[in-house]
Structure formats: C-alpha cells, structure tokens
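There's a structure below that I have some questions on.
Left out: one protein chain. Kept in place: all the others.
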Amino acid sequence: MKKATKVAVSMLCVLAIVLLAACGAPAAPASSSAAAPASSAAAPASSAAAPAEKIKIGVSMGASQSTFCQGLQDGATKKIEALGGEYVLSLADNDPTRQASQIEDMVSKGCKAVICFAADTDAITASAKYCKDKGVAFIEASRISPDMTNIDLALGFDNKQQATICGEAIVAGAKEVGYSEIKCIEFVGSLTDQNAIERQKYFEEFAAANNIKIVATVLTEWDAEKAVARYKDAITAVNDDYNAMYCASDFLFTPIMSVLTEKGQWVKKGEQGWKIIVGIDGAPDALQKIRDGYCYMDANTDVMQLGNAAAEKAFDIITNGTKYEGDKKTVMIDAQSITAANASDPSIWGNNYKA
Amino acid sequence: MKAITSVSAWIRRYPISIVAIAAVIAASIFEPTFFTPLNLTALGVQLSYIGICTTGLAFILIGGGMDLSLGTAISAISVISGMQMVAMKSDLSTPIGVITILAAGVLLSAVNGYFVAYVKVNAFMMTLITQFLFKGLALILTNSNSVTGLPESFIGLYHITVLGVPLSIFIMLAFFIVGQLILSKTSYGRKLFAVGSNEKAARLVGISTNAVLFKAFLFGGLCNGVAAIILIGKLSVANPIMGNDLFLDIISAAVIGGCSLFGGKGSVIGAAFGVLLFGLITNALDLFGVSYQDQRWIKGLIILIAIAIDTISGMLSARKMLKFSSTEDKKAHAETAKM
Partner (left out) sequence: MTGTKLQTTLKSKGFWLGNIVYIVIVLTFIVFAIINPKFVSGDNIIGFFTQSCTTILVGIGMAMCLLTRGVDLSVGSIMYVSAVSVWLIMRAAPDLPIGAVVLIGMLIGLMIGLFNGFVVAVLKVYALLPTMATMYALRGIGLSIAGQTVCQMPDKWLGLISPNVAKIPAYVFITFALVIIAQIFLNRTRLGRHIFATGDNEKMAGEKNISVFRIKLFVYAVSGVMAALAGILSSGLSMSASFNLGVGFEFKVVTAAVLGGVSLNGGRGTILPGVIVGALILTFISNALVLMKANTYSYDIVYALVIFIVVLLDTFKIRSEEK
C-alpha cells in the first residue's frame, strides 16, 4: 500500500506538470494557424512559404533589475512579434551559468537567433561560440563583450558620450544656480558590468579635467536597497557636504529621493540645498523628476529603439544572411541630453513607455 | 519470472525512477524538440555537474551533515585555479590546474568537515558561514571580474566526446556507479548510514563517527572539484559567482531522490534519478516556453511534494514496523526501509 501510494502521488505530480506545460504548448499551434493566412498574403516577400512556421528568436536577459532592462526586453520582444516571429524569453537573474544553459535550450528549441543582454560579458562568449557552431546568430544588446570573435553583431550605447554630457550638465547646472565649487557623489553600477565600468571611468576623466571634485563613490551593484544603505553611509562619510550627484543609471533617482525626503532635503532647483542630480537611461519616472525640477538632467538612452533594432537585425541576418565584420560589428547609439526644457518631448522613449 | 520480480523490487526501492522515466516520455510526446540529439546532449551536460555534486551531497546528507556552501565553494576553487593557470603560462598548466582545482575542492570541504565532524559545530550554521566566506573570497580575489585567458586545453576538456557523447556525462555516470557501490557494498557505506541514523549508537559499537563524517565531506569536496572543471569549460572563463545558485537544484535533487535531511537515509541511485527529474523539468519547461515566473513556483511545488512523499512514506513505514509481530519480518522490512 505504501509504495503504491508513493508511486501514485508521484504520477500525479508528473501529470500536473505536464498539464501546466501543455497550457503553454497549445499557443504554438494556435498562433501558427493564424499566421498562415498572413504569410500567404506576404508570400512573394518570404521564401519559406511552405510550413507556417514562425521564425523563433531567443531573448536572453541576463539581468532584470531596472526599467532599462525592462524597456530593452519589451523593445526586442514586441518587435519580434510585430515582424511575424516568435520569441523565447528567459531571465537569468545575474547568473552566468543559468544564462548559458538557457541559451543552449533556446538553440535546442529551434531559435535561429539569440538577442542577449549578458549577465557576464566574458562568460557569454562561450554561449556565442555555441550558437555559432550550431548556425544560430548571436546579437548582443547594450552589454558588449571585449571578445567579439563569435558574436555576429553588437548594439550598444556610447558610454563615453553619455558620461561626458552628464559631466557637462553638472558644470552647467552649477553655473545656473551659482555654486562655485562642485562636490559630487558618484554612484557606480556594478563592477561586473562593462557599461558601468565605462560610465564610471569616463565620468572620472571628465571630472578630473573640469574641476568636479568627487567626494565619495557609492557602489550600488545595480541594487536599489544596497544603494540606499551605502548612500546613507556615504553621506555620513562626507559629513553631508556635497551638492551634486552622478548616477550611472537613473533608477537611482528614486532611492535618492527617498533618502533625501527622510532628511527633509528633497528640494527643487533654486531652493536652498538643492543638489545637481544627473543620470543616464531616460526612464519614465526619472523624466518626471526632471519635469518637476528635483533632478537636473538625464542622458536619454533609447532602450526601446535598441531592442527594436536588435530584433530587426536578427531577422535581417536570418533571412538575408547579412554579415558584419571587424569594426562594423559594433554599432553605437548616441544619447541625447534631457533637461527640464525638453523633458516633455513626446519622441523620448520614456514618455511613451508604460511603467 | 525472476526478471519481473527484480524489476518490481527495483521500482519499490526507487519509486522516483518511474516518475523520472514518465517525465521523459511525457516531455518527448508533448515537445518535439526534447528528444533530439541536440537537446539531449545539452541536457546531459547540464545535468553532469549537478549530478556529480549531488553524489557528494548525498554522502554528506546520509552521514547526518549538510553543506550549504557547495555552490560558492565551486566558484571559489574555479577562480583560484583559474588565476593559477593564467599566472603559470606553461605547457603543464592544464594538468596542474586540474590537480589544483581538485585539491582546492577537497581542502575547502575539509574545513567544513573538520568543524562539523570534529568540533561539532552545527552543520547548517558552519556551512552557512563558509558559504559567505567562499563567496567573498572569490569576489575579492577577482574583483568580481571573470578570469579569462585560461589554457585552451583546460577548456577543451569540456568538449571531449566519446562516441559522440560528451565526456562529462560519462564522468557523471561513473560517479553515480562508484558512489552507489561505496554506499551499498563497502563497510564504509554501512558505517556512514549508521552514523547518520544514530551517531551515539554508532559510536557505542565502536565506529569512529568523526572520521566517517569527515571522509564524506572530503568526498563531497572532490565532487565539487570535478564539477568545477566542467563548469569552467561550459563558460570558458572562471566567473566568481558561477556556482552560487546551484545549491537549490542539488539539494532538491538529493531530497527528491530519497535522501533524508535528518541523515541515515538515501541512495546515490535515488539521487541520480532526482537529478534527472529535476534537471529534466527545467529543460522541458524551457522548451515548453513556460515563463520564468511559472517555472519557479512549479519547481518549488515539486520540492514540497517530494518532501511530502518522503514524510508520508516514512510515517507509513514506521506504522508498519509496529504492526509486524515477528522479529524476522521487522528485520526484512528494515533492510528495504534503509534504502
């Protein structure tokens, strides 16, 4: 009786798992039959007219901790669907091993291309090679590996340009409100993220050349909670004597607002004790803070555009076999400076994004 | 006749094997991309490092211990040997790197083993502490960057195939077979079960319980070393956090496979099927396109169900023990219950 019970319960679990998974599976046959009439109409354009099989593209998000990541993910997945493909989304929680396994599974599933936001840009080269060996295109989005040998294309933002326009904004802001000396707290992303490293490096270069004194550096590890705790520690370390903040990502505007509110120091430009706050990304809530006058400037990185471009290029490589070589493999997108003057511009991705 | 009774005996001893096989069949039917050489190979290799570590953890669990630091230990020994190989830059880098990583694995586990087995620190707490220690160690040594530039031949170990099947799968099977043999056929195995079930009683009959548990930790450390070699090959770099999230998968596989968290119960074969089932579920769910969120609660639920089954069968067997009138039946039943 005991063993039979054991086996029976075990079978029930398997049944449950299979049923749950089967809920996900029918989506495939249903959507491919819907795609059939559409593809027959577009038949002259596509050569693969015979089976109504959608092109599968994997979107591998190595990290998910900010609106930046969410925007990139949405930009890629929505465009893939708009172009008539099917996406396979996986989240790796900053774990390079899991991301590698997930990409292997994407290839097994039949994806013809993988758009990747790497958890670790060094480790991801192994996955790029795996894809190349199996004939799958590999496109990097935003986080670009130093070793591009097996990567077909990389789309990213120019960190040096962003850091520079941030620095310029701080200088301009100081002039606007009459601060003679600039004491800046620098918020750094994560030491494993190439983007974060560059944003820090180029800002520090600019600061050294332009009389911005960096009084403290806060390592946030891209984590809001850690940012709050370490920011408070930094305030203590500098005796609350600072008047500017450089944020490697504007998701930090919110934790900063929280800490300053607690201290009664969250004020608008022109008021006593206002701090020049600049950031990078262009997320919706950050734009609101700029419109309200609390924060000064944001470097707009259009992640939706990047995601869209990645999806389009993926289709291009799959259907047309386009190859990129050497320098052309890396495509950099410039950021625009957003201040209170243009923060309501409807073309900015942050103003179109539903957070 | 004999074949049928031995198969049913097998099923009775390892009911998890039926579940695993049923899952394989179900996955193959519902998802055409599952039973392909491409996926099975990938899955097999994904299972290999988990399977080897689970063997080691099974030994530790059976002996009444615990090792929460497995995952971070793998990361730490990987970066240590990675840095050593990069610094060495000679033709012998790879074999020395292999020795380093295995030795480091055993050494780190020996630290755990010493304090748990000899000093008698609570195993949960001790390995919790070493979990943080190893994690910090790996990050500080590398400043959280991956160790790149590892010798091609070391990474190449991962890509070796025998008759088209990756070597790591064979190594995993070897560990399963050797592990099970040690547990069921050697005196050490018997001692390990005794120590895990009742340490005081084991000591009274003359077993040096400390040494037995310590050796289990050493074996676990060796397993970690081998798994680390495979992982480095998979990522082609030594990343300081690459093993940190493996612990949940490994302990779930061990418990699903019948290892009791209280010690004294379990088997490597059970653990092997636990590895297969758990790893297969991840792979199948990926292929089915089940979202990440749903995967998490499904897996969490499976772990809870596995524990429930384990507890229920434990309670039922205890009740049956009381029902038996003759000592003969009790003995015979105790034999099967030990598995």
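Before moving on, here are some points about what is shown:
Order of writing sets the labels: A and B. Residues in every chain begin at 1.
Following the convention adopted for this analysis, a contact is a pair of C-beta atoms (placed from the backbone, for glycine too) under 8 Å apart; a residue touches a chain by one contact, two chains touch by 3 or more.
The shown structure was predicted, so the numbers you read here are calculated from the model rather than taken from an experiment.
Summary of contacts with the chain left out: across B:40, B:128 or B:182, the touching residue is B:128.
When the omitted chain is restored, the residue from B:109, B:146, B:180 or B:295 that touches it is B:295. If you put the hidden chain back, the residue from A:82, A:177 or A:237 that touches it is A:237.
Residues touching the missing chain, restricted to subunit B, are 66, 115, 119-122, 124-126, 128-133, 135-137, 139-140, 143-144, 248, 251-252, 255, 261-262, 291-297, 299-301, 303-304, 307-308, 310-311 (touch as defined at the top). One chain of the complex is left out; on subunit A, the residues touching it are 64-67, 69-70, 91, 93, 219, 221, 223-225, 227-230, 232-234, 236-237, 239-240, 251, 254-255, 257-259, 261-262, 285, 355.
Here is the rule we go by: only the chains that are shown with their structure count from here on.
Centroids built from CA atoms put subunit B at 35 Å from subunit A. Remark: subunit A residues 1-3, 5-7, 9-11, 13-14, 17-18, 20-22, 24-25, 27-28, 88-91, 93-98, 100-102, 104-110, 120, 122-123, 125-126, 129, 134, 147, 190-192 touch subunit B in the complex. The touching residues of subunit B, counted against subunit A in their complex, run 11-12, 15-16, 18-19, 22-23, 26, 30-31, 33, 36, 38-39, 42-43, 46, 143-146, 148, 231, 234-237, 239, 241-246, 281-292, 294, 298, 302, 305, 308-309, 312-313, 316-317, 320.
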